[in-house]
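Next up is a structure, given as structure tokens.
Note that this complex is displayed minus one protein chain, with the remaining chains in position.
For chain A:
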Amino acid sequence: MTLALETTDLKVQLQLGDDWFTVCDLSLLVPGRGVAALLPDGRQVALFRDRAGELYAVDNRDPFSGAAVLSRGLTGSLQGRPFVASPLLKQRFDLRSGQCLDDDTVRIGTYEVRAT
């Protein structure tokens, strides 16, 4: 995770193995709102940017419903932990660790993300 600089031509990149995969222009990420990206292997990632400019990337698939919708959830912070709430049944997931805040047994995948 990297603090993004406020310039218009920065790109958002995800780490896949040893490589950085370019997703989109940073300007397409509205603070507090997510977008979904399709990876070359067919997986889906939800990307978020918070008010301070921090970027996060987690699996887009909601493990409770099976639908690929986490990028459309609302974000927030709980005691300093940034989270996204599933738009379907409202379970919250820690954006840093992928841990579900409402069910200890559930965790989703996370990705390294940077703006460069």
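Quick note on the criterion: contacts are C-beta pairs under 8 Å (C-beta built on N, C-alpha and C of every residue); 3 or more make two chains touch, one makes a residue touch a chain; residues count from 1.
We take it that contacts and distances are computed from a predicted model.
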| item | value |
| --- | --- |
| "assimilatory sulfite reductase (ferredoxin)", "Glycine--tRNA ligase alpha subunit", "Carbohydrate ABC transporter permease" or "Cbb3-type cytochrome oxidase assembly protein CcoS" - which is the UniProt name of the missing chain | "assimilatory sulfite reductase (ferredoxin)" |
| Residues of chain A in contact with the chain not shown | 23-24, 28, 30-33, 35-38, 42, 44, 47, 50-51, 61, 63-69, 72-79, 82, 85, 87-92, 102-103, 106 |
